[in-house]
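Attaching a single structure in structure tokens format; questions to follow.
Note that one protein chain is taken out, while the other chains of the complex remain in position.
We just call them A and B in the order they show up, numbering each chain from 1.
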Amino acid sequence: MKKGVFFLLFVFMLALIFADIFFSPSLASNTKKTSIPFLHALHGDSIGLSCEACHSGAYTNREAFMPSKSDCMDCHRLPLTESEGIASLDSALKNASEHPFQTKNRLPAHVVFHHGVHAKANVSCEECHSNELAWDRGTPPLLLMNECLACHQGKRGFEASATDCASCHR
Amino acid sequence: MVKKLFIVGLILLIPGIWTLFQALSIGPASWALDQSLFWGTPIVNFVFWIGLAHAGTFLSAILLILEVRFQKRISLVAELSTIAAILVASIFPLIHLGIVSRFYFLIPFFNERNIFANFSSPLIWDFVAIFVYLCISIFYIVTHLLSLKHASLLKTGKVLAWILFPLVLWVHTIVSLDFAVTTNNLWQGAYFPIYFILGALFSGLALVVFLLEVQKRRVRKIEELLIAASWLLFVFWIWEFFQKGVWHFEVVFFGFVIVQLLWIPVLRNQKTIRLFVSFAALVSMWLERYVLIVPSDLEWLPVDYGWFALGIGLFLSVFFGLYLLIQKYNPIVFYVSAEESNEKYSKKVLWGILAGAVVFALLYFALNYPLDTSVPLMNWIPVLFPLFSLFAGLSFFALGVYSVVPKKQFFLVSGLLVLILGGAFGAFYAGGDTNLGVESKIISVERVSKNNRPVKDLWASRCASCHGLKGEGNRKFIYEFYPEIQDLTLERLNSQGEDSLTQVVLKGRAFMNPFEGRVSESEARALIRYMYQLAEEKE
Partner (left out) sequence: MLISKRTFIKSFGALLGGLLLFGCRKQGEKSLSRVRPVSIPDIKKQIKEAMKNQKPLDSLVAIPVPSSLKAFPNATNRFGMAIDLDLCDGCGECVLACNLENNIPLVNEYQASKNNYMHWIELRDQIPVTCFHCGDAPCEKVCPTGAAVHSPDGVSAMVYARCAGTRFCGVNCPIKIRKFNYVDALDEGLQFISNPEVPVREQGVIEKCSLCLHRIQNARLKAKTIGKEFLGENVTTACAEACPKGAILFGNWLDPNSLLYKKARGRGVYTLSSIAPFDPSVVYFKGVR
């Protein structure tokens, strides 16, 4: 009898844990899938483009911005390579909406992050956005506050910066 | 009687659990509070129950040190009531929180985000002190129970009593500081710690009178102490009246006038009168905390009443549940105590552990202090002794238990405890997920701004990918896929003219793309002027 009770308890706890996993909101899948395959590696240094070329606010603005379709078409009006995938890319671009890349801001509403200020302080984009493959897949890694703090406290080779709460939180 | 009270406790727990459920699901709005009165009945109950807990320790540990004879007869009851009362007391501040799941923010422990609890706040001192107090009280009662079989543990019990003695005064001093450090005039006063400790003692004595009565026993000394405490409190009430003009008749009536009935032998020898007096003292102490914390009259909600069911129900069921459990395995334990033992710790062990405790307490500060230098060093002192006690109490307890319990069992249990505690601390260290709150907004596409953006930045983001940062052309890209762009010269720019070039930016031409909608007209013009500037620089 005693064993039975413990078994029931165990099952109950397991059920609770599973229920919690199923019903809690997931942090992933914040990015809407687009039909356009994109590789950061092909668009970066190899063809002499800075991040700013597509993310037009990256060095000057609070938000980095996503490119619109016309931003893509600036270059992609001409067939750019002879590789096989180009035909499907062209058709995907042709059918895309005006704003094909829609990423939800994963920064909570009570945090303010200004890309421009960090660029001004010579922090390169890669300091935070290093895992470009993950970005290509549409599953950007979650940046936690302690990583912000490591830099701001001067532990990562940058000059120590503001660590009072009110400079980033509102 | 014991069983009946246990059942009463369980029955009271039904509305108690309902109250708990209400309070947790609705939040602080479920009891009487408003926008100027933020502390309500849970805090009243917290102070009341923690006071009861202290008295239990006083009657067991402190009287043990003082070698008072009647201590032996009531010690186990007092210790049990301490454990039950701390459990009840620690529930209330947790419920009181606006966001209960964030209670761990109050633990002054290393944190992944390097944010540290604020040591200026008495609540932090409270948290540490009460946590340590609960731990040592549990060690103490376990030692007591084990010492019935193994007399060698009596020395451990004595050491723990010595740790508990100052700790209990320390804890209630800190509870009183929760009020005394505020800006509220009615709560200020250097006498608050003593006033609170006395109040705790008074209510605790009353509780022990009741609990002894349940066992059909009586200790006259405690009744005398009750009268003495009531007089001391009366002095404080008069003092408060002259200092602040505070006078609460009901508190004085229940807490002072009725207690004086015990002077009369005929009445004192009647069980009903003794019970009545002890209840009156408890009521007066509850009322005293209520009028202190809730000065304005607020309409009570069901949950406010429910705290009584929760508190009393939980206390009765835990106290008598443990009582029955202990009695089942060791029926005589409540009536006899272990043989006297004059064994003492060797000086080496004693000083070794105490020195270790000092080092531990100081190390804690050394590790944490630089994190927040804005808090004066003085504010760290309140947790100094609790930390010291935690280390010393744990070491003595472990040492004592290790000597009497089978080694295998000892390591199994302690290993399990270390795992659980380590896991809990790990979870607190990592903290919770970031709460995204309201649906996060979509990162937008840059629109034409109302103000003119700095032209250099605009060139860098909109033009440089083809034309190059200095207008020299991006060789890696252009020369591979697009026809070569013209050299940037003043002559060429002049031949086109500023107006037509602006139109080229907006409307596009040949391989050049239209930027209308992404660049405003004035910005386009500014870009052309910037090209002139670049051309000049080149020449």
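Rule of thumb we're sticking to: a residue touches a chain if its C-beta (ideal position, glycine included) is under 8 Å from a C-beta of that chain, and two chains touch if they have at least 3 such contacts.
These numbers come from a predicted model, not from an experiment.
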Tell me which residue among B:L123, B:A151, B:V455 or B:L469 touches the hidden chain in the full complex.
B:L123
Out of B:F21, B:W263 or B:W351, only one touches the absent chain, namely B:F21
Those residues of chain B which, in the complete complex, touch the missing chain:
17, 20-21, 24-25, 27-29, 33-36, 38-39, 96-103, 105-106, 115-118, 120-124, 127, 181-184, 374, 434-439, 441, 454
Note that chain A touches the absent chain at residues 1-2, 5, 8-9, 12-13, 16, 19-20, 23-25, 60, 62, 108-110, 112, 114, 116-117, 120, 164-167, 169-170
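FYI, only the chains that are shown with their structure count from here on.
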Cα centroid separation between chain A and chain B, in whole Å?
36
Touching residues on chain B, where the partner in the complex is chain A:
112-114, 433-438, 440-446, 453-454, 457, 460-462, 464-466, 474-477, 480-482, 511, 513-514, 517-518
Chain B contact footprint on chain A (complex, rising order)
27, 30, 46-50, 52-53, 56-61, 63-68, 70-71, 73-75, 77-78, 80, 99, 102-110, 142, 144-146, 149, 153
